[in-house]
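Since the structure comes first, as structure tokens, the remarks are kept for the end.
Of the protein chains in this complex, one is absent; all others appear in place.
Right, subunit A next:
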Amino acid sequence: MSFLSGLTSKAPKAFTGLGVGKTGLIQCVRWRKPRWLPKAPSKIFKVRKPTPIDPEEDAMLKKHFHHYRTVVRAIRSFLLKEDIAKMSKEAITVEEKQQLAQQEWEWVIAENYKWNKTIAVVREARQRIEEAQRKDLQERIVKRDEEERLKVLIEAEQEVLREKEAAATFITPENLDIEIEKVLNTRTDYEFAITENGFRVETETELEKVSQNSKN
């Protein structure tokens, strides 16, 4: 009944009602009753009948089992002895072990040296390429920086030139009064309409009105 083990092993959950498990289909026999419940009154004097044993089969089994156990024991002891003998045969002294370890160590070192040699060729080739690439990149960066510096210089010179040209019209303490006079003398009339788009509207009627008002 191993296939029921998953269903019947949940002891507290299965004890929901006497007789029927939670699944309904499968009756949980093992956990039907808690352990502390006494024997059912009708089963108090029940004695289990011993399983019937066929005397012929029993005799045969006894004979065979006796032989079987003896042989199996013998086989196992033989295997064990064989194993121990093998192990003792393979056993080596401490010096031999050290020698073997030393030999292995030397071999490992030699192998490592060989590997390093082969890898070095590849590595150096790769490093050469990387170095060339690095140099190229550096050169390009230097060139770009130089170009940028020159560009800035030219722009600055141009700026200076522009400022020099503009300096002719600068207002200085010497020509301050003249400039003020100039500004005062130039009057601008801002009384005009503009359209939604910001264009000036100077219709004749409006201009007339303006002039009439000023006369009055």
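Points worth noting:
The rule we apply is simple: a residue touches a chain if its C-beta (ideal position, glycine included) is under 8 Å from a C-beta of that chain, and two chains touch if they have at least 3 such contacts; residues count from 1.
The definition used in the following text is that contacts and distances are computed from a predicted model.
The chain that is not shown carries the UniProt protein name "Small ribosomal subunit protein bS16m", picked from "uracil phosphoribosyltransferase", "S-adenosyl-L-methionine-dependent methyltransferase", "Ubiquitin thioesterase" or "Small ribosomal subunit protein bS16m". Touch with the chain omitted from the figure is made, among A:83, A:96 or A:124, by A:83.
Only one residue from A:67, A:97 or A:149 touches the chain missing from this view: A:67. Touch with the chain that is not drawn comes from one residue among A:57, A:174, A:189 or A:202, which is A:57.
Interface residues of subunit A facing the missing partner chain: 57, 60-61, 64-65, 67-68, 71-72, 75-76, 79-80, 83.
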